[in-house]
Each structure stands twice: as C-alpha cells, then as structure tokens.
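With one protein chain held back, the other chains of the complex are shown just where they sit.
Letters A, B and C mark the chains in the order given here, with residues in each chain numbered from 1 onward.
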Amino acid sequence: MKKRNKLKIFNDPIYGFITIPSELIFDLLEHKYFQRLRRISQMGLSYLVYPGAHHTRFHHALGCMNLMQKSVNALRFKGVLISEEEEEALYIAILLHDIGHGPFSHAMEHSIVEEINHESISLMFMEAINKEFTGKLTLAIQIFKGEYHRNFLHQLISGQLDMDRLDYLKRDSFYTGVAEGNINSERLITMLTVVNDELVVEEKGVYSVEQFLLARRLMYWQVYLHKTGLVAENILIRVLKRAKELTESGMELQASPALAFFLKNKITKENFLEDELDTFSKLDDYDIISAMKEWSVCDDFVLSNLSRMIIERDLLKIKIKKKPFEKNKLAKHIKKITKDYEISEEEARYFVFSGSISNQAYHQNKQNINILYKNRKIADIVGATDQFNLKALSKPVTKHFICYPKQKD
Amino acid sequence: MKKRNKLKIFNDPIYGFITIPSELIFDLLEHKYFQRLRRISQMGLSYLVYPGAHHTRFHHALGCMNLMQKSVNALRFKGVLISEEEEEALYIAILLHDIGHGPFSHAMEHSIVEEINHESISLMFMEAINKEFTGKLTLAIQIFKGEYHRNFLHQLISGQLDMDRLDYLKRDSFYTGVAEGNINSERLITMLTVVNDELVVEEKGVYSVEQFLLARRLMYWQVYLHKTGLVAENILIRVLKRAKELTESGMELQASPALAFFLKNKITKENFLEDELDTFSKLDDYDIISAMKEWSVCDDFVLSNLSRMIIERDLLKIKIKKKPFEKNKLAKHIKKITKDYEISEEEARYFVFSGSISNQAYHQNKQNINILYKNRKIADIVGATDQFNLKALSKPVTKHFICYPKQKD
Amino acid sequence: MKKRNKLKIFNDPIYGFITIPSELIFDLLEHKYFQRLRRISQMGLSYLVYPGAHHTRFHHALGCMNLMQKSVNALRFKGVLISEEEEEALYIAILLHDIGHGPFSHAMEHSIVEEINHESISLMFMEAINKEFTGKLTLAIQIFKGEYHRNFLHQLISGQLDMDRLDYLKRDSFYTGVAEGNINSERLITMLTVVNDELVVEEKGVYSVEQFLLARRLMYWQVYLHKTGLVAENILIRVLKRAKELTESGMELQASPALAFFLKNKITKENFLEDELDTFSKLDDYDIISAMKEWSVCDDFVLSNLSRMIIERDLLKIKIKKKPFEKNKLAKHIKKITKDYEISEEEARYFVFSGSISNQAYHQNKQNINILYKNRKIADIVGATDQFNLKALSKPVTKHFICYPKQKD
Partner (left out) sequence: MKKRNKLKIFNDPIYGFITIPSELIFDLLEHKYFQRLRRISQMGLSYLVYPGAHHTRFHHALGCMNLMQKSVNALRFKGVLISEEEEEALYIAILLHDIGHGPFSHAMEHSIVEEINHESISLMFMEAINKEFTGKLTLAIQIFKGEYHRNFLHQLISGQLDMDRLDYLKRDSFYTGVAEGNINSERLITMLTVVNDELVVEEKGVYSVEQFLLARRLMYWQVYLHKTGLVAENILIRVLKRAKELTESGMELQASPALAFFLKNKITKENFLEDELDTFSKLDDYDIISAMKEWSVCDDFVLSNLSRMIIERDLLKIKIKKKPFEKNKLAKHIKKITKDYEISEEEARYFVFSGSISNQAYHQNKQNINILYKNRKIADIVGATDQFNLKALSKPVTKHFICYPKQKD
C-alpha cells in the first residue's frame, strides 16, 4: 500500500517556501526514520517557558537544507565550483545531520542512553539508510564525517557558521518570539566565500558575524538556559533516572515497548547494533510524555511527584548565582523535606540538587571564524573587530543553580 | 509542593508579548485543566501538510485573551462602558471558551465521543473550575452562555468577528506559512464599535471585513480542508472507530487508561459526569499518537495498517471533485483490495470510502456582520459592498472526495 | 571623474536582498536616466494619507527585477527553456518598463503633458539608452513591445500577473502598512508555468490568484483611490493647469528650467524629440514640490491657495457617493465662495469640482488569467472558482466625488 505524494514544496513561516531539489531527497524525506523527526520537538521542554516553541527536528532539518541551497547558489555566484554530486550530497548530509536525536536528547544522554551520543547515532542511521538506497548516500557520509578532500563542504555541515546553526538560531528565535535572537542568515550566507578550501567571511560581513555571535549568546542565556527550562530539564533527567532505577530493581512501570527496552537494558557502544537502532527509531516525545502521564499516578513517591511536576507545569523552585552555593544550603533543604514528606535522604536528593551551566560564546581555538580582508589577508574574527569585545566572548561563563521544593502550603 | 511562578508576560511570535492582566487569570492559567491544552494541537494532523503547524490550543487561548484586551481598550476609547468586572469576565470567558476540546476533536466527535460536543464540555469544565474558585467565574459563564444582559459582550466571545476567529485565522495562517490567509486582526478590532448593544463595524472597515471573509474561505479550502489533511483525518476517524469496535468485541488493545475508558464505554450526555470529565481531562494528543504507534504493530490488519499510515505519513490516495463519485467506482476499488489483501468487504471499507466537505464563507441568516454607516444607519455587510461578491460567499460550496489505497508495488 | 562602485547587492526591506545579475544591468542602474527614478515617488501624494509611503520608482524597479529572477528560476525548474540572452533581456525590460514615468505622473498626464503617456516615453528612454549601449538592449525592447516571438516573455513584463504588479502591490501594501493588501508574490511565481507559449497558473494556485485579485481591489479603494489622496491629486492637477494657464498668459512663475519648459510649451507626440526627452529626464518630484512651495506665496489667488493646501496638507473637503452629485450642489458651493472670496466663477471652479473614479478588479476580455488544470485543460480563472464571485469582480465599479472648500472659520 505505497503511495507516492508528489508534493515538492513545503510552506515555511520563516523562509516562505522550501523546495525539494531532487527525487532522492524526496524519498529520504519519506523514510520512516526521517518522518519520526516530526514527533521530536527541537527545543525539548522549552515550550513550558515559550509557548510557541513547538517546532520539530523535522522542520529544522528542512530549514537547514533550504539554507544549504542558498549557500550553494551564493558560492557558485562567486565562482566556487561545486559539482552536482557534491551539491546533492550537501543536501543529504545537512538533512540527516541530526537524525540521531532522540526525544529530549540532552536529558536522555544524561540518564538512560549515557554512553552513546546523537552524532554517532546519526551516522548509524545514515549508514542504515545508505544500504537501503544502494550507496547513494556515500558521498554525503564522507562529507559529514569530514573525510572528503574538499574541507569547506564539511564546514557547511559542521562549523561555526554551518547551516545547522544558521537555521536553528533563526528558527528558535522565531518560534519563541525572542526577537533579539534573530539572525540574518541570508546576509551571512551572502558574505561567505571559499579561500584555500576554507570557508571565510568577507570583510564587510564582520558586523553581521558579531551580531550572530551575540545573538547566539543571548539565546543561550535567555532561552536555552532559561531557569524554568533548566529546572524542567533537570527534573526530566531525574524522572528517567528514577524510572530506570525502579525498573532495574524489578518494578514494572507503564512504558511503550521502545522506552521499556531502554529502561531495562544498559546501552553501550558495543551493544547498540541494528536491532537497537530500529528500537531507538521508535522512541519519540510521545513515549516520554505519555509515560510521565502514567507515572504521575504511580506508587513511587519520587517518580510520581517528579512526573506530575512536568505534566502540570508545577516545577521546583530554582535559584541561580555566579558563585557556587554553599553545601549546607543543600543539606538544610534535604533535611526539611526528609521530615516533611517522611522520605529517605536518597529520595530527597531527587528534589533537592545543585548544578552548574556554562556557555562560551566563541571558541577561538577549536573552530574559528576567518575573515577575508580586502587586501586578501585572512584572520580570525577576534582580531578583526574593534573594541575587543569578541575576545571577552571567548571566555567561558559559568553559573550555578540550586533546585528545591517550594514551602508546603 | 506548590510553587508560585511570578511570570506575568508571555512571548508570542505573533503579537510580541501577551500580558497576564490579573492574579485570577494567572491562577486559571496554572490550573491543570488549562495546562493540558499545551498537549493539544490546534490544527490536529495538519502538520502532516504544513510542518510548522504545531501550535497548541493553549497558545491560541492566550492569543484570544490578548486580542480581547485590545478590544476592551479600543471600545473604551470610543466611549463604550465596560466595567472592571465585565472586563475580567471577558478575559476568563475567551480564555476558557475552547477548554473542552479533546485531542483531534473533530475526529473524536466522529468516532468515540459522538454524543457530546466540545462546547458543552467547555461549559462543564468552566463550572467545575468555578466551584474551585468559589464562584469567581460566574459572570464569565453567563457571558459565555449568552445569558448576560449586555449582548455585545457575548458577541466578542462568539460571533462572526469574535476573538476566537480573529486569533485562530491569524495564528493558523502564521504557523502554516500560508501568508494569504493572514488577516489584520488589529485593524478589525480598531473598526469595532457598539450600537444598541450590538457589535458593529464602522463603514471604513468594509474592505477589511471582506478581506477577512475571503481569507477565511481561502484558509478553509487551502488549509483546513487540504486534501492530505482530509485523508489523514478520515483515516484517524477510522482508526478510532476500529479500535472501539475491537475493544467492544473483547480484544485488549494497548491504550492509556483515559483512552481505554473511552474505547470501552459508550458516552452519552447523561453519563458524562464529574468523574468522566476528569478522565476526559487526561486525554490529549499523546494518548492518541502513542496508541497508534503501538497499534501499528498489532495483529488486526485494519487497525495496524491505518495506524501505520498516519505514523509514517504514508496515506491513502484521495481524489476530489465537484460532483459526487459514482458508486461503482467505490465498488471497484473495494473488490480489488478484497482480493489483493484477502480481507472481507467490511474490512475493505476501512480503506475505501467517500465523503463530502462543504464550506459557507458567510452565514447571513445565522450570524451577520453589521456595518455602521456614516449616516448612522446599520446594515448587513452583504448589502454594503459593491460587486455583490459577498452574496456569492453566502452560498455553501460542497466538494466530494473518494479515498482508496495506492496500487500495490 | 568616473567612479565604478562595486556594490552588487541591495538591501531590501521586503525581499531581504536584491542581487545585480550582470555588469550590463549594473551599468544601466548607474545611468542618470535610471538614477532619476530615486527622486520620483512611486505613490505620488499618497504619503499625505500613509506616512510610510515614500518609496520610489527606483526601488520598485529593483524589486521587479528581483521577482523576475525568481520567475526565471521557477520556470526553468519546471523545464521551461529560457536562454541567457532572453534572461538578461527580461531583467532589462522589467527594470526599464517604468522609466518613462515623470513625477506625479497621473497628475502630469492630466495637466501639462497631456498628449503623451508614460509607456511611450519609457520606450523612448530605452531606445536612447540602447544607442549609448550599442544595441545591447535590442532584445529587451522587442520583448517589451511584444514583438518577440515568445509571447510569455512579454507577459512576464506586461500582463495580469506581471512582475510589475507582483511587486507594486506587495511594496505599496508594505510601505503604507495596509497589511490586508499584501500578496504572496513568491507563491504566485511558484505556481506559474508556460503552456503553448502562454503564461498559466497551476490549478492549486487558484485561491492565491483570487486573493491577489481581491487584494488589488482592496488596494484600489482603500489606498490608490483613498479620498484624501484623491482630493490631493485633484488639487495638484489644478495647480499644474493653473500654472500653465498663467504662464501662457505671460506671467513669470518661479520654476526649475525643466518645469518651466513644460509650462511654456505645448508638448505633442510630434515635437517630443531627443532634446525634449532630455529635458523631461530632469523633471522629478523636487521640481514640482519646490515650485508649489514658491507658488504658495505668489500673487495669484488660485495658484497660491491650491499650492498651500498641498504643502500644509490643508485640503479641500471631499464627499464620495455611488450616484452622481446633483448639478445645483456644485453651483451652490461655487456661488458661495465667489461671494466669500470675491473671485470669479472661473476661479471658483478651481476649488469646487466633481468627478468620478472607477475600478474593474478583473478584465476578463482584455487580459485574462488562465488556469492549468490537472487534466491539462486550460480555462480562464473566472470559470475556475466556485461561488462566482470573480464574475462580479469583472464588473467595473464607479463612484462619484465632489470637492469644495471648508466653511470659513
């Protein structure tokens, strides 16, 4: 019962239209491994803070591909040669670069899928699909892995100014309504060129790059690390940990088969094979949220309370400071709720915890942004701007937080 | 473990900011019956066509309240008296007007909750919350039911130009990216005034009203009744019907407790009481989608295939015409798949079916839009415009569709 | 003292960026005949109503070229062959299609340049520039005149869905802030294709075409024929007529040399030669507005009062009705001001006058929009839509107005 949909254009609130450039791309979009991204929210639980932030990884992947089409046009206009095979490989690579994300992936990677990151799962998906498509993804995979001889193609997929960032910053700013985080992706693309096989930005684009770096920093602190989102994510981590713990201790929790598998089994790089990949492909936001809805009425005090907190958006209190919190502050809260709720200290630690978050707006050493001057010299953006403020952006900033229950009414 | 969040402003991609006008409104927003709307998509399965359309009923309700605030300001600016009690009641009424929607409500009302519509469930929710809030919602409920003596207040909640429509058309156009459906809600609000307790539009707003009616018609045909969304919804109706049928025949299907309840029990107006309401409040998109994920690997040929079609977006073929399809066309397809898949005719009818859709862009007799002329006369919009095209819009348009499986590969 | 500016990209608030596709186009942009369009407002005196409407014919011409680039891409994507020569000719033709506009051209054509329209002046400019550019514009001119054998290329320049309209409606809606007039130019372009050398719209674009026609109608009545703009334009016509009359009767009015030339000389098609064209090229908004500033303190009662009305935006009163005004209404006003200001009846007629405006939203017979159905049939849009409202749009609508001075304080 196969049906071929001839739809070749998507409406996009941001770019207007997204055109599917080829039949192969169309077939990849239709693959169930890609369709599952429709059920994975791009920003996890951020919609608890920004009610508009329900866009999906599916939509983001389409957006990236759209920007890649614009980049290919812009670079060719400047005389950079990109063959048709390379072009299609770029589209495939950017479309699939995030296919390995599970639901709420940051929380998952800190709880039930600890030993394997989404990048390596993306690669496994690509290779599995490549088999089905008889090798048509091989060049895309080479570029994705950085093994193709033309390095700038890889930089378009993964670099300081890759299409992933140019789309997600714009898209997340758009859907959250945090207009200050909006970046001018099209202008940045217009400023790109290639020198000695490296992606560089023309000099007149310096202010746009600065604005991009600062918008990114703003998005980190104001959106991605927003304290309400932060506490929600930390609760989710503890929900999943607790569920795994209870499962391991023999308790039968309601869960979809796919989620149950990951609660029951310890996953390592070695035992994550094709079967596991297929099970993983069945996991999405619906498994996690549905499970928490059930768990919020289960018998375990910890699991039910934490789950209900997310479902009813009735979260723990959070405080954030530049310096670490004193240990006895934590101890005081633990002592209090141990008594109030007659729970063990171990259980209490699920409701009282501290942590830290940090962000470095610009990594000069790891991956830098190079500017092409009118005199044809190339130099890192940090040296290029006046006022040195970008040097400051290279320093990581760390903040500390503590979470604990509100006073009992 | 109650925590009071002091957030008083929401970011909104459309209006910029939405301000919470009072503590009571804030407390209503925090109620779990309202928070559940975060898990109910405003546009059902339309995201299968428009990947941006993941906005929720929660967000829409906030948007409506925001427009209501603008309307109150605009009307007061023109000298219309609205007391503070009436003002807050308007905000409550519009905020809760859609609280009775279940997940995919159109499909639900055509399958497992047939005898009770979302309007009456909304009212039940309001009354339940009113009890908890010791009567503070009473005036809002009166206005909602049209029992308050000032009729124009009810028209702001439910009428041809109510805040519900002014927000959902704008919001759906925005998130789908169908820019032609965008309406100028703020201008329309600016043109509203009240004469003899009736909401009317000032003469200079005639073109804006026309544009509103035409945008609405465009949204119907291009978005709400888009053929891919239509086939998806019709499959969903059949998924739910089949699941209910199988459950009634004794089969145990995977389902959340809330969904299982509605599959097992026949719900009528008489037996839908407080307990049932609370169970209903636990139903959301996650129950339905998660169930379909499980069902797509269940033993029943019909249920598993229909469920998989939605999950993998591999839908039936659909054809649309102005005239009804001939009966033997349906019969031919049924015969074919009965043979191809070795299923009964009754089963085959789940995959081959026809139906019709219709839309009337303007209901002159039911609820009309009145224009206030400069000479102080009031008349229906249809008479007010040149070129008679609005009279045409009052004629209902009907189209017919047929769905059937694609050829086997 | 020639300087070559290497700027190849323009910022545009609407499209983001506009790229100059070739050196020849760049050189045309730099030509003084084209640069003068920077000093000619696209919407004449409409900024007296819509304060944002100060965009120029220069900017509109760039916008048209940008849409033409998108059309060429869209059509080629569908397999329509367009050679590189044709492509560049299209850009030239659309860029220069309006180059013959003088300042406030509608008013000019009704007063001091009555016998020659802007289309023929555009052609004269093109031919003059073609000489300078040694024939490089020849193909563009053929397409512009409809003499090239591929008719659809001409339709892209001048037709119901030409790039001119697709840009000016969008641009005028944008700058006036009349959001309801916004059209989705990009979607319309995406729906275009070519059959039998004719531009047609794919069936799924029917609602977009309808929305386009209705947005255009809305813009006519709400913006282009807005009563304040209408009275301002009618005053301007009378300012210019009066100035010409006074000049002919021997009075020396302050005026730039170019304006003085057109006040002194009667221009006909026969005597509008290269020299006259060059003089015409020196006329722009600055000549007209500056002259009115001077004239508002000149000795002639009529000229000074009319000029001051525009400069200080202190206009005549205007009334609009569907039926013509009775003659004695005019007579009454004339009588009154003849007495109040002690002026002759002939002078009074400059301040009291009537007229009519009309608009036909769709000209089915002159230039129609054809729809390409899925069954490959082609038919006019009027037959294609339900509800027949487009048939109504083909009927011209006429309104009548009368202008007269306000009561003396």
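Everything below uses one rule, namely that a residue touches a chain if its C-beta (ideal position, glycine included) is under 8 Å from a C-beta of that chain, and two chains touch if they have at least 3 such contacts.
Owing to the predicted nature of the structure, the values given are computational and were not obtained by experimental measurement.
Colleague: From the touch rule at the top of the page, work out which displayed chains the omitted chain touches.
Modeller: Per the touch rule above, the missing chain touches A, B, C.
Colleague: Which one, C:Tyr47, C:Tyr91, C:Phe353 or C:Phe401, makes contact with the chain that was left out?
Modeller: With C:Tyr47, C:Tyr91, C:Phe353 or C:Phe401 as choices, the missing chain is touched by C:Tyr47.
Colleague: Of C:Glu115, C:Glu132, C:Glu248 or C:Glu294, which one is in contact with the hidden chain?
Modeller: Selected residue, touching the omitted chain: C:Glu294.
Colleague: In the whole complex, what residues of chain A lie against the chain that is missing from view?
Modeller: 179-180, 182-184, 187, 207-208, 210-211, 214-215, 217-218, 221-222, 322, 361, 386-390, 392-393, 395, 397
Colleague: Determine and list the chain C residues touching the chain excluded from the picture.
Modeller: Residues touching the hidden chain, for chain C, are 1-5, 7, 10-14, 16-17, 30, 32, 35, 38-39, 47-48, 50-52, 54-56, 58-59, 62, 174-179, 228, 256-257, 282, 286-287, 289-290, 293-294, 305, 309, 311-317, 351, 405-406, 408-409.
Colleague: Can you list where chain B touches the absent chain?
Modeller: Answer for chain B: residues 9, 16-17, 19, 77, 184, 186-187, 190 touch the chain left out.
Operating definition for what follows: only the chains that are shown with their structure count from here on.
Colleague: Quick one: chain A and chain C, Cα centre-to-centre, how many Å?
Modeller: Comparing mean C-alpha positions, chain C is 50 Å from chain A.
Colleague: Taking each chain's centre as its mean C-alpha position, how far apart are chain A and chain B in Å?
Modeller: 31
Colleague: I need the residues of chain A touching at least two other chains; which ones are they?
Modeller: 16-17, in rising order.
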